[in-house]
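The structure's right below; bear with me while I get my questions together.
The complex is shown incomplete by one protein chain, all other protein chains being positioned as in the whole.
Chain naming follows the written order as A and B, and within any one chain the residues start at number 1.
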Amino acid sequence: MAARAPDRRRNNPPSHGTTPPVFLSSSSEAVKPKQPSRPADDVRKIFLRTGLISSVTGSSFLEIAPLKLSVSVLGPRPLPRTSSTPFAAQAILTTEVKFAPFASTVRRGYIRDSSERDLGSRLYQALVGAIRRELYPKSRIEVVVTILDSEDEGDDVNTVYIEEGKTTVETKFWDSGRAERALGVVLAGCITAASAALADAGIEMFDLVSGGVATAFVDEVNSKGKGKGDAVSNKLYVRDPAIAPPEGKTPLATCVLGYMAARDEISELWISGKIGTKNGTAEMDELVDEAIAAARSARGVLNEAAKERVQFIVDKTAPAPPSKGESTDIEMSG
Amino acid sequence: MPPPTPLSPPELSYLYASLSLSPPIRLDLRTPTQFRPIVAECSFLPHCNGSARVCMSEAGECIVGIKAEVEKDATTKYVTVIEREKWIEVSVEVAGGGASGAGSGVGIGGISGAGGATGRDEGDGGAAVWLKEGLLAGGAGGWSILDRLVISSGWHWKLYIDVLLLTPTSHPSPLLLSTAVNMALDSTYLPKLTSPHDVDDIPTFSDDWAISVPLYEPTTFPRPPMSLPVVAVGDNVFLDPSVAEVATAEAGLVVTLSLSDSEGSCDIVGVRSMEVGRGGGKEGDRKGINRKLLRQMVNACVKEAGGVIKGLGETTHKQMFRA
Partner (left out) sequence: MATLTRQPSSGESQPPPLTFSTSLFRQISPALYLQRHLLHSPPTRPNGRSPSQCRDFTLTTNSLSHAHGSAVVRAGDTAVVCGIRGEILTVAPGDDPSQFESYNSSPTSATHACGTRGAGGASWGGLVIPNVELSTGCSKKYPLGPPGGLAQTLSDQLHELINVTKPVSLASLRIYDGDSNLSSTTKIKGYWCLYIDVLCISLDGNILDAAWYAIVAALKSTNLPFASWNQTEERIFCDGARYHPISLRRSFPFTTTFALIPIPNSPENSAGEAAILINDPDSYEEDEACEILTILSTTDMGTIQGGPSQPPLAGSRTRVEKIEKRGGWKIGISQIEICTQLAASKAARYTQYLMKEQLTPM
């Protein structure tokens, strides 16, 4: 955090500016974070609960291993009546994704940075088609996602590896797919949780959108040396990838998508990485299929959460014996 | 918010009907995979390491300047990943600001600036993220543009990519930006290092531009990436859609590709959804892309991209001062 103009609405750090801690490690003793081994086609357990925030229309909380995020849905509420507000025949959807300052490897500021804005607009893209916006004219629906914790890019990215007696730059821990995997897992979580929150808010949708993410890996040896090409044969597809690549593998491409299972349609697609086109789009198809499979398993959780919520509402509205606390009769004359 | 369109619902409906015919009829009578003509020049800014100017009739004009500065590594030999990613800085600025509404940032073909215009946004939306992502992803699997930026032990180039957009619409085609950045990168040359490679002292460079080193070697691969927008209307797929076509379309993608060999075959380095107007279709028709359509759209891009990128590269090299 270099010296920037202080934010007058918040408390600011000392004017000297502070830097995130940088760790030092000699690679010989580098302790690799132990990843609980998980089959490549398995996804992490998803915890999803809706309706935890009482003062908003709809809310959900999602937890996938380290990723924790909370979604609030505000609205539909009327657009402000100003002369500059255009007529909206359909509801205007706004989405906002914000990392908590302590949610990532390096502390983030309170002003949304470009990657957060980017996540927000992709979440918008994933949800906008699914909502029946024409039913809510002249109104606004806001989806706010707060990410409390995430795996992010792992602690490796802030570590300097020094190996005694070696002078070449060690690029072992440097792989370019890192940011994409980290953001991909977050985005998939955002999509799933936001759909749950929209359902909790009772907003009508064509279908629930669930997020899925998959990464294609190849052997490290294949990627270097020849550069490209023959690695196709032994590709490893990992659904819901962790940040540390599997042993001896290097990432090729990551695919994140928002998937409407009942309609078999993709509402949001994001692929980043390198995909060969020797066989047309066959390689891309495989990757997309893996991501869809991941989205399908998230959809199962989403359905359960929606069902739970419906059950809860049914139980609540069922005629119950009047409780003591609420039986205070009140009369108002005039 | 979808890109604002000047067309009325009946006009959109008409356009939708004509685009979903088989064969489709586009407003400007192009074939579905035909691109619109562009005017492009490169290396026209004498103080930049690389520069390009691209004009498109509808989307306006885009100027890209790339400057490289020598910067010391934070540590002598090793840098953290986070520090390395700061070696490239991309900024997108819209001149005049007349097109985009207050606080919304410019939306590049709906890639960015779509959601969350709640006053917290400042600056360029996601266009910069999208451009940088294409650059870094371009060499997944061992090769990275960042390796080209290492000067000597302890020193690296810091690349500033400044994009200036002069555009009459708030959602210019991603093709405009991408073409301009592609040409600018292709025409970027860095001065040749004259001091030894493995010494920690301040590096020195030759002032002779005739022996300067290109950022992307013209004969090796991968080459700078390039993004092609594609939209679908009915069962038809259209490359390089116009504003009206985007407003009508039901689904859109931006496919980023990079040339992988001299014959003009390409690797896909990125695919992103593009926001479209969904103007003409019937309500509740199509809310996303099914897999068949996705294949069709990406295939169209892959088929055409080779020729387009190669052609652009050749033009760039013809224009280069050293050619």
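Going forward, contacts are C-beta pairs under 8 Å (C-beta built on N, C-alpha and C of every residue); 3 or more make two chains touch, one makes a residue touch a chain.
None of these values were measured; they are calculated from a predicted model.
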{"item": "Contact with the hidden chain (one of A:Leu52, A:Leu135, A:Ala282 or A:Val310)", "value": "A:Leu52"}
{"item": "Interface residues of chain A (partner: the chain not displayed)", "value": "1, 6, 8-25, 31, 52-57, 59, 66, 68, 70-74, 96, 98, 100-105, 107, 110, 142, 144, 146, 148-152, 155, 159-160, 320, 322, 325-334"}
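Throughout what follows, only the chains that are shown with their structure count from here on.
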{"item": "For chain A paired with chain B, centre-to-centre distance based on mean C-alpha positions, whole Å", "value": "25"}
{"item": "For the chain B and chain A complex, residues of the former touching the latter", "value": "1, 74-75, 77-82, 84-85, 105, 110-118, 120-126, 128-130, 133, 136-144, 147, 150, 153, 198, 221, 253, 260, 265-273, 275, 278, 283-284, 286-291, 294-295, 298-299, 302"}
{"item": "Touch list for chain A against partner chain B, complex", "value": "20, 22, 92-97, 105-106, 111-112, 114-115, 117-118, 120-125, 128-130, 134, 142, 153, 156-162, 167, 169-171, 173-174, 176-180, 206-207, 218, 223-224, 227-228, 231, 250-253, 258-260, 263-278, 280-281, 284-285, 288-289, 292"}
